[in-house]
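Of the protein chains in this complex, one is absent; all others appear in place.
We just call them A, B and C in the order they show up, numbering each chain from 1.
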């Protein structure tokens, strides 16, 4: 595990962007990147947009969303992909052919598709205060799961509903890469910013490997880089 | 996880030998291999000896023992290294410069040494009916451990004593690569032969990830190959 | 350059087979191998057939012919592919989906296809007494060429005609991976056996890099292994 402490959120964002661009620039083959929505990577996407937009020498990069919360009606694209479009794909003008979509219809073929595409070169993850990453919340998936559908009980529905203007769109299930799908990536890049993540990062760093804190498995990966700012890393 | 079922122990041994020789032959840089003693790999070492002995084009291969049970008196080399010499290093005439020793004196520097040597290209493991690998027996190490010293309580002393002609040599502790040291290897090769391993392999394949069955963590590795013969794989 | 001297043709064949199987066994992703027809690899294919036939854990391996001499009438598959079927694909029962065909119709898309397939993991080559490899005979291709069509003048027609029972089938051109296509492979494995190749190997090893001796470029590759038997290597 490589553990990097950035001075602040701006440096964390710059460093994450450089690491992701590094994955793109140092390989001549197709590059497959799974990326995260959420608030932590906003600064990274701003910087990535500048570095990537209009650069046709980055056409060999393919992007994968790693979870999806669909609209119950199915009338529009799900929450994750919509967020990624807003944060990155649209401002960076990423071509549609470079966007590899995971959704509730194709999730059962997703691990095989990724393998056939050559595997994930890197996956960029955030972490929740409860230790979740992608859609792997405590109590939803087991370490042994590959990409899967997670049924939403009342607890999960309450967590998810905030994503929807119309609560009637709150779905009965969502899909996510499971822990084994994530561990199959060649490089895991985990980002955490802010004092509100400091206890989670303490538990990540020092705590045991347990499904009760899903991200704990990630430190077992042979090639994981963790970037925290000083606030998130203050308890280490 | 790549899961390979060999017809029988002979085919398993041949395949394991070919995989190990493959690691040696397909790289021009220094190759670092951690290898196992025990009974499962005896057939592999017989075949490896033929393929390796006297071949100076394999001088770039370095071998690492991954655990050691020392003699309490310290009068002679420990059990694991002695076994490896008898099974492989001596018959294959491996030069002393290619043997990288882990023992009770240097274990605290061992992970750093491996990293500085370029990391393990592959680690060949057996598995016990209790799910142990290297010296990671249930109740001894945590998933989060790197190379460590394991104190021997009465239970462990009973397990280990069979290795010694003179029971007074039974040591108070042994050393082993921890789960994180093993997971840091680029390729894990796990061997299991015989019907007596079939329940362990069933639990390995289908069971949860738990420290109560140490090998369960290994299936989370992005690049693990498991070779079983039909007998060991019959419950999958 | 790794230079390996085998005792004799049998050892060379075994070693080449182990190296090729090593490429297959040490990777979990799709493996792309370009292989050669001709007389040198006959022993290798005999051994490979034993190691590969009926092994479904090698389904991820794809085979590429690297040149093709078509029948002028187009009534049957070309010389190279027919030879590879006879020497290896048929006895080893390689599935048709694993055979990636280069011929006079698709050669212009071939480099792009290989790149899209993930690149060649290894290419196994023989060498002619004139320094040719694949269809890169002196005077036919430049070092800068990718996969290309070579028009057959009278000199080439005389060399090639021996492949055909019916001389009227002697074609006006053949196709071959060019030097840059070969140099793009991740690993080049060059085989040479017998005293009749000893002068060519001397020139390969000690001589200058010149299009007059096409194989001379190959020693500039960052990852080339040369396997000679004692007879072929006697002048080094």
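Everything that follows uses one rule, which is that contacts are C-beta pairs under 8 Å (C-beta built on N, C-alpha and C of every residue); 3 or more make two chains touch, one makes a residue touch a chain.
As the structure is a prediction and not an experimental result, all values here were calculated from the model.
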Original post:
Wait, the hidden chain, what does it touch out of the ones we have here?
Top reply: A, B, C
Subject >> Residue of C:42, C:183 or C:235 in touch with the missing chain, whole complex considered >> reply: C:183
Subject >> Option touching the unshown chain, where A:62, A:132 or A:187 are the choices >> reply: A:187
Subject >> Touching residue (missing chain; options C:97, C:165 or C:208) >> reply: C:208
**OP:** Could you please point out the chain B residues that touch the chain left off the display?
**Re:** 29-30, 115-116, 118-119
Original post:
What chain C residues would touch the chain not displayed?
Top reply: 142-144, 179-180, 183-186, 208-209, 211, 217, 219-222
Original post:
If the missing chain were put back, which residues of chain A would it touch?
Top reply: 2, 4, 15, 18-19, 21-26, 28, 51, 57, 122, 187, 223, 225
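One rule holds for everything that comes next: only the chains that are shown with their structure count from here on.
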Original post:
Is the contact between copies chain A and chain B built from the same residues on both sides or from different ones, judged by whether over half of the numbers are shared?
Top reply: same
**OP:** Return the distance between the CA-based centres of chain A and chain B, expressed in whole Å.
**Re:** 34
Subject >> Intercentroid distance (Cα basis), chain C paired with chain A, Å >> reply: 43
Original post:
Where does chain B touch two or more other chains at once, residue-wise?
Top reply: none
